[in-house]
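Mind having a look at this structure? Questions to follow.
For this view, one protein chain was removed and the others were kept in their places.
Letters are used for the chains, namely A and B, taken in the order the chains are written, and counting of residues starts over at 1 for each.
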Amino acid sequence: MIREEKIQIPFVYAAGQAGSRFLVALRDDGRIMGSACAACGHVSVPTRSFCPACSESDLSDVELAGEGNLVSWTEIPGRGVFALINLDGADGALLHRLIDSPDKLAVGQRVRAQFAETRKAHISDLAGFVVTGAGP
Amino acid sequence: MNRAAIIGTGQTRHARRRDDLSQPELVREACTAALADAGIGQKDIDAVVIANMELFEGRALPELWVGEGAFATGKPCMKIATGGTSGTSGCIAGFHQVASGLFDIVLVVGFEKHSEGHTQTGMALTDPFWDRTVASGALGNFALSISQYMVDRGVTEEQAAKVAVKARRNAARNPYAHLQMPDITEQEVLDSKMLAHPVRMLDMCPQSDGACAIVIAAESKAKKYCDQPAWIRATATRHQQPYIGDIDHRLTSMETLRSAARSVYAAAGIRDPLKELDVAEIYEPVSYAELAWYEALGFCEDGEAGRLIEDGVTEMDGELPVNPSGGVLSTNPVGASGVIRVAEAASQIMGRAGEHQVQGAKTALATGYGVYAWADAMILGTAP
Partner (left out) sequence: MSETVTVTIEMEQAWRYASGTAMERFSEGLKERRIEAVSCRLCGRAYLPPRPYCGKCNIRMSSWTPVKDEGELVAWTVMQLPMLDGRTGEMREAPYGMGLILLDGADTTLNHYLAESDPAKLAIGQRVRAVWCNERRGAMDDILHFEVIR
């Protein structure tokens, strides 16, 4: 015997100290903020309270360029293209979406951030990334 | 088995909401405090154990998300989730890792952020073919058992109210405790809103956001870093059958806790726990449960729990102070609550419990409770 049920569950997540600074900068200034580690030099994005590479907590906020390189991507039919983007000046990659879905994408292609017109301190304030040039 | 001891503890300020911190940041706050208390750095940690009930926050893989808050990056790290016993079982797992000789220093951290998810949903997701129709959370579950327990043992609402008052008055001397009600009276408890007969609002624990961490070290490291480590002398964990109706007179018999207690007393050579224990930190989500645990833990004969609270035996100035911290009745971030019991018991042994210190505490008991299906017990002492 099979039983199927469906329920709604509400969640209210706290972005916390570092996450709040990231979202507020996104909303108020259209800036993408990261954190630079004094101990190992790792630059993470979004902002963190402790370094994902070495766990130390002596970090300072840095503004990152709104441009970077495409690291990898996948297209989900009906939902668009999702991509990992290595922003200039950051280590690691940010997971977001590509606004256009051009036929020919290549690793290393240059992309640029596009911000939403009305912003509410949410990751969707960053509307996505657009391809700015041909692949390398 | 090698000797192991707790050499440091740390906890967050507990509150209804900690919107100021993300889950990883909350965990980091407790872990940083525990490392500072132990006098060690993150490089000294060999492995990490995380205790949490992810269903209550609705975030998959919490050990992945909060792991870096617990200094776990690049280290062995695992999670324990067994309801209310998550925290005590996490501490016991950390103890096993050190006592086995596998690691020298293990960090155990428990956390819960009830404000982010929906705890009642988590509790309502019982067997869909059997009791989901009627299941009414921890409150309903307890209320049913309490109706039996009161008849079995003749316990009164007034005696339960005394437990509720003791917990909140003790919590007033604990700066980390969630509920701060220093002037609470028995009458206020008896006049508080009826939630589920016979359980009133002030008989129940709150829901808290919070985290707590402990550092467990092997003998050589414990002696190096700590003047008075809290030696782990015995541990036990017990499991039971799953359904609410499987265990006859659950609260009265409390087989899991009885069995776990017998096991740790035997291992630690304790014959009369009321006389030989100096302090106990027990997991009591509702006032009536503390009375039932007195009997299950052998603090008194069966049927004598009401007299024990009336005689003040378990008050701060009594023969065996129970929950000087204010207990679960004052602070309940579920995944952290078991770690808090162990951390508070350890702080008593280390002489670091501040205003709620029991002077000269040499032997302490900590327990965990997970919806009857689990119980944990641990004996800590000033000597191995």
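The rule is simple: contacts are C-beta pairs under 8 Å (C-beta built on N, C-alpha and C of every residue); 3 or more make two chains touch, one makes a residue touch a chain.
For clarity, every value in this text was computed on a predicted model and none was experimentally measured.
Engineer: So which of B:73, B:121 or B:228 would be touching the chain we can't see?
Structural biologist: Within the whole complex, the residue contacting the unshown chain is B:121.
Engineer: Out of B:44, B:131, B:186 or B:319, which touches the unshown chain?
Structural biologist: In the full complex, the listed residue that touches the missing chain is B:131.
Engineer: Of B:144, B:190, B:274 or B:316, which one is in contact with the hidden chain?
Structural biologist: Per the contact definition at the top, the residue touching the missing chain is B:144.
Engineer: With the missing chain put back, one of A:8, A:74 or A:118 would touch it. Which one?
Structural biologist: Spelled out, the listed residue whose C-beta touches the missing chain is A:8.
Engineer: Can you work out which residue in B:197, B:224 or B:307 touches the chain that's missing from view?
Structural biologist: Of all options in B:197, B:224 or B:307, contact with the hidden chain holds for B:197.
Engineer: Applying the definition given at the start, please give the residues of chain B touching the unseen chain.
Structural biologist: Residues of chain B in contact with the hidden chain: 19-20, 58, 118, 120-121, 124-137, 139-140, 143-148, 151, 193-199, 241-246.
Engineer: So that we can see where the missing chain sits, which residues of chain A does it touch?
Structural biologist: Considering the whole complex, chain A reaches the absent chain at 1-17, 19-21, 23-24, 121-122.
Simple rule for what comes next: only the chains that are shown with their structure count from here on.
Engineer: Considering the complex alone, what residue numbers of chain A touch chain B?
Structural biologist: 1, 3, 5, 7, 9-19, 49-50, 52-57
Engineer: Within their complex, state which residues of chain B touch chain A.
Structural biologist: 18-26, 28, 32, 42, 57-59, 68-69, 71, 73, 113, 115-118, 121, 128-129
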